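All protein chains but one are shown at their positions in the complex.
For clarity, chains are labelled A, B, C and D in written order, and residue numbers in each chain start from 1.
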Amino acid sequence: MYVGKKKDEKVKVTCIIYTSEHFEEQKVKSIDDCFPLKDKPAITWINVDGVHKLDKIEQIGKQLKIHPLALEDIVHTGQRPKMEDFEDYLFIVLNMLQYDEEISEIKTEQVSLILGSNYVVSFQEDEGDVFGLIRERIRADRGRTRKMGADYLAYSLVDAIVDHYFMVLEKVGEQIEDIEDELVKNPTPEVLHTIHSLKRELIYLRKSVWPLREVISRLERWESPLIDKSIDIYLRDVYDHTIQVIDALETFRDMLSGMLDIYLSSVSNRMNEVMKVLTIIATIFIPLTLIAGIYGMNFRYMPELESPWGYPMVYVIMLAVGLEMLTYFRRKQWL
Amino acid sequence: MYVGKKKDEKVKVTCIIYTSEHFEEQKVKSIDDCFPLKDKPAITWINVDGVHKLDKIEQIGKQLKIHPLALEDIVHTGQRPKMEDFEDYLFIVLNMLQYDEEISEIKTEQVSLILGSNYVVSFQEDEGDVFGLIRERIRADRGRTRKMGADYLAYSLVDAIVDHYFMVLEKVGEQIEDIEDELVKNPTPEVLHTIHSLKRELIYLRKSVWPLREVISRLERWESPLIDKSIDIYLRDVYDHTIQVIDALETFRDMLSGMLDIYLSSVSNRMNEVMKVLTIIATIFIPLTLIAGIYGMNFRYMPELESPWGYPMVYVIMLAVGLEMLTYFRRKQWL
Amino acid sequence: MYVGKKKDEKVKVTCIIYTSEHFEEQKVKSIDDCFPLKDKPAITWINVDGVHKLDKIEQIGKQLKIHPLALEDIVHTGQRPKMEDFEDYLFIVLNMLQYDEEISEIKTEQVSLILGSNYVVSFQEDEGDVFGLIRERIRADRGRTRKMGADYLAYSLVDAIVDHYFMVLEKVGEQIEDIEDELVKNPTPEVLHTIHSLKRELIYLRKSVWPLREVISRLERWESPLIDKSIDIYLRDVYDHTIQVIDALETFRDMLSGMLDIYLSSVSNRMNEVMKVLTIIATIFIPLTLIAGIYGMNFRYMPELESPWGYPMVYVIMLAVGLEMLTYFRRKQWL
Amino acid sequence: MYVGKKKDEKVKVTCIIYTSEHFEEQKVKSIDDCFPLKDKPAITWINVDGVHKLDKIEQIGKQLKIHPLALEDIVHTGQRPKMEDFEDYLFIVLNMLQYDEEISEIKTEQVSLILGSNYVVSFQEDEGDVFGLIRERIRADRGRTRKMGADYLAYSLVDAIVDHYFMVLEKVGEQIEDIEDELVKNPTPEVLHTIHSLKRELIYLRKSVWPLREVISRLERWESPLIDKSIDIYLRDVYDHTIQVIDALETFRDMLSGMLDIYLSSVSNRMNEVMKVLTIIATIFIPLTLIAGIYGMNFRYMPELESPWGYPMVYVIMLAVGLEMLTYFRRKQWL
Partner (left out) sequence: MYVGKKKDEKVKVTCIIYTSEHFEEQKVKSIDDCFPLKDKPAITWINVDGVHKLDKIEQIGKQLKIHPLALEDIVHTGQRPKMEDFEDYLFIVLNMLQYDEEISEIKTEQVSLILGSNYVVSFQEDEGDVFGLIRERIRADRGRTRKMGADYLAYSLVDAIVDHYFMVLEKVGEQIEDIEDELVKNPTPEVLHTIHSLKRELIYLRKSVWPLREVISRLERWESPLIDKSIDIYLRDVYDHTIQVIDALETFRDMLSGMLDIYLSSVSNRMNEVMKVLTIIATIFIPLTLIAGIYGMNFRYMPELESPWGYPMVYVIMLAVGLEMLTYFRRKQWL
């Protein structure tokens, strides 16, 4: 059962066949068209865009003799990154991350790879991926891809996915810097919400990257005839990259929780300042009001009231009391 | 000693016997009726609903030659998920979770499995379980169950239980989303209590799932003639599912603690706002009251009192002071 | 050097000797009286109550040829649970917990076990223990104890101690539920202190149980002729129980820290409510006081003062202002 | 380069040579004087007080053929506890803790041990150590030291250091209990500072003890001809003691963080109480002031003013309002 959004789009199958001398690329209807060179030294890369048409995927699965459980994981997207050895082929599940600039959100897409002796099948949920560079390199015979086996192709795909994580991280890093500035200037509750939504994004990223680290580490240590020893050094390189991604995530997380502390303390600082100044004003005026109240009393015998200097003296006294309190507050460093 | 709630319900024993050709299902009185095919290639699944009648369970235990310690664990529900190898059979304890819609609560029920060479015995606390689909598949000979051994049946039962965890998680996820909305709209102390009761539910879930992960991992790596190598790939699949459950639990936990932060800060934000506006009002009126007090004094010589413009001037001064304070507050961004 | 409280009580030595046919129990003066059956197939259980009389313990140690370091650990109570193999015997240190209902406190007592080939010696700090049931079972020849070796007796003692942990946990659980109710009704600082003292109790419990887990796990995996393979399954059972105790402790700890959060937030909620209502009252009356102050001024030309409607109009204005503020507060949901 | 405080004190070298029959102790100038018995079965313990004179230490190092790196660690105090095997000798670095009663502080001193086949060299930063008991035992031929090899002597030194940790812990425990009392009686900011300085002390202690645990564990498992198998049981005993020290440290840490919570909540409780009572007083008087203000107004037509009962009635009304508010507050449990 496919669990993602329902769509009407067709399942698109593209097929790239290459040797170091030869290269062929075509959009095919049936996957059988892709295997004219089977058992020959050519490398075949079949890319399937769209896993929502069950019958189509099942048909592909049957043709490639993929185990029903693997097929289920391909269709039932949202799997944890993992690697399974089915002897004839390795089955690898990854999450491809892309940053959607428009809605400022990270889009996750499951990519499932089947690595056989001389072919790689990649299943994606949607069109649009991060493999453009690899395709171009194969077409133009740049880099090592055309000279190496299917295992190197699989490595290239994994590497492209992991490399794209850095771009997503960069975007997240930019967002964090943006908030940081705003935190100092204007600590609104919106900043808090942004911090929390960034935190959640990091949680999702971690959920994708941690198992990925495991997958690549297992790939490197795996004793399989499908992966040549010469690929190990490349896998170790991807592994280092995932570790760097994890490091960056941990740093971002520490930074965010530090920012939360700063937010909370600057909010309370602001509030404290407000309360302090206001209370000071109130406190200064209350004794003055008492003085005014005293001379508003209606006692018959109040000598001050008769004196022509009484009224101005009251102003002098009020000024003196007010200034005295101000200096007291200033000495106590409350102002 | 049975530790759950006392009940008068009868212990119900159901017996399903099948080969790839044959199928038989009956409610039995004595467990002996279930073993006509013993030592024959048929697979027998005995399901026992209710473990509160000690004598009945002991009798079943004696007939199946179950070790007293295992029997104790069956009856003394509330066990931690675990797996024990008693050579003739494997003993597996699991927690079956069901979400009770009426009281919005998760119900835990202990399921104990005995996996012999050609039989599986399942003990449940109550009637009602998550094995309906498996029974139907056996009856209608759909899927692989009828073609495989007792180990596959045991796997199917474990798989059904773990799959049901996802449904429980979905319900918890819905509740979390509900609170999230309310958190923004109206942060009442009730929200806090709901967050905490959800947290507790997650604690209980974690207590069920973490040891389950261990149990399944041990099952997969276990060298026992009772589990065929071909079952390993299925067990690895269930294992992946438990890891996904754990991942989801961790994510929920992180989300809940983030929501706690938001709750606390929005409560204090609200309070701060209340205090601020109120204090501002008080502060504006206190100097005005002083002015009124001053002209309420009874000094004989107060020239302002005699002037016909005195009274309206006081209003002008009060307005000026009030507006001045308002602009000051606005400039300081306290309003 | 004995480190517990000094006491004058005598050291009491009890001796139980049994085979599957024979049983004998007596209080002895010298430990030599206990070994008439040595090298015979009978099992001897020597229980020593009181480890404060150094000479007595040393004498027992010499008779049993206990290593000085083990003897030191027996006397110097407050040891961490541990297991040592001295070849001729295993030395096991455990903490026996008992809940003292009167002072609502957990009492810890160190129990040291010496497991030889056909004898068990148990050292306790005080009289009174959790082994009553075992003694009765031996006397009445119920259960398996009389039929099994010294290793089973040692297991029974450990099992009795661990089983008693559950009773202590139950008491702690009851206390937690009691506070939980009070937390909602009346969050006083006393509740906080109770939460903290419960937290401390859990810390002490954890200190007893975590190393115990290790001890039992090592006992199970230990290759010693003193422990028969058939005992392993029983040890695994005790092991599962300690894990359950640890699980319960962790759950209690999580619950307590959740309760701390609720306490703090309900205290601040209460305070906020107090401050809010009080400030509202103050804020409503301050403008009214200003109005009264204005008409208390002594200006000669104040037309309102001459009007017969002036006085009642002031009341109307005050009412209007007061009601206006109340509706404003209500609209802002501060009331 | 020596990194501790510069001093003029001399380096003091003491030499103890013993067999089970013979004993000799002397303060020597040159370390050569200590080896008349070299290659004979006697055990030599050379103790060096003061590591600040580089030439002296280098000279000792040359005579004993100590590796330059080990020598560097001896002089460059502040090392992490560690153990190195240089084949001819083991090199052990430890921290000796002493509680300075006068300034209520823990003093750390690095002790470096060289354990050869028949000699032990101990380097200390200052005079004054925790080895007094060991010296007396050797002199008086009490205990096992004289009968055992250099490895037992090294064990004794390590054991003496670890045993002294308990005395330091006891002092820390006393300090914690002192604060605990004060926390309830009078939660001043000084208490907070004491809690934090205790926390820091625990951090330093942990830094000494955790690697020590490792060192002793490695010593026990180390396959070296320098450590006899018979010493293992003693090392295991020291190991248990370090674990107990670590346990105590963790408990202290938990207690301190609990005390921090109590401090913070009792400070805020106190503040809340102050604010509450004060605000209540203010709130009661504000309506009364309004009443007084109303009858201070100068309207010509105010019938109450003419009435002889007006004045006493105002008092009655004020009393009624004040009592009403008091009962309201009391009913709301704010008083």
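By definition in this document, a residue touches a chain if its C-beta (ideal position, glycine included) is under 8 Å from a C-beta of that chain, and two chains touch if they have at least 3 such contacts.
Because the structure is predicted, anything quoted here is derived from the model rather than measured.
Listed by label, the shown chains that the missing chain touches in the whole complex are A, D. When the omitted chain is restored, the residue from D:C15, D:M297 or D:M325 that touches it is D:M297. Screening A:D141, A:D228, A:D261 or A:E324 against the full complex identifies A:D261 as the residue touching the chain left out.
Taking the complete complex into account, A:K276 is the one of A:H22, A:K65 or A:K276 that touches the chain left out. Not every partner is drawn; the one left out touches subunit D at residues 67, 69, 79-80, 82, 84, 86, 189, 192-193, 196, 199-200, 203-204, 207, 211, 260, 264, 267-268, 271, 274-275, 277-279, 281-282, 285-286, 288-289, 292-293, 295-298, 302, 304-308, 310-311, 314.
Mapped onto subunit A, contacts with the missing chain fall at residues 233-234, 236-237, 240, 243-244, 247, 251, 254-255, 258, 261-262, 265-266, 268-269, 272, 275-276, 279-280, 282-283, 286-287, 289-290, 293-294, 296-302, 332, 334.
Keep this in mind: only the chains that are shown with their structure count from here on.
Summary of the copy comparison: rotating subunit A onto subunit D for the best CA superposition needs 145 degrees, to the nearest 5. Centre-to-centre, using mean CA coordinates, subunit B is 43 Å away from subunit D.
Centres computed as Cα averages put subunit B at a distance of 26 Å from subunit C.
Along subunit B, residues 268, 275, 279, 282, 286, 289, 293, 296-298, 302 each make contact with two or more other chains. Under the stated contact rule, the graph of chain-to-chain touches is a line, running from one end chain to the other without closing.
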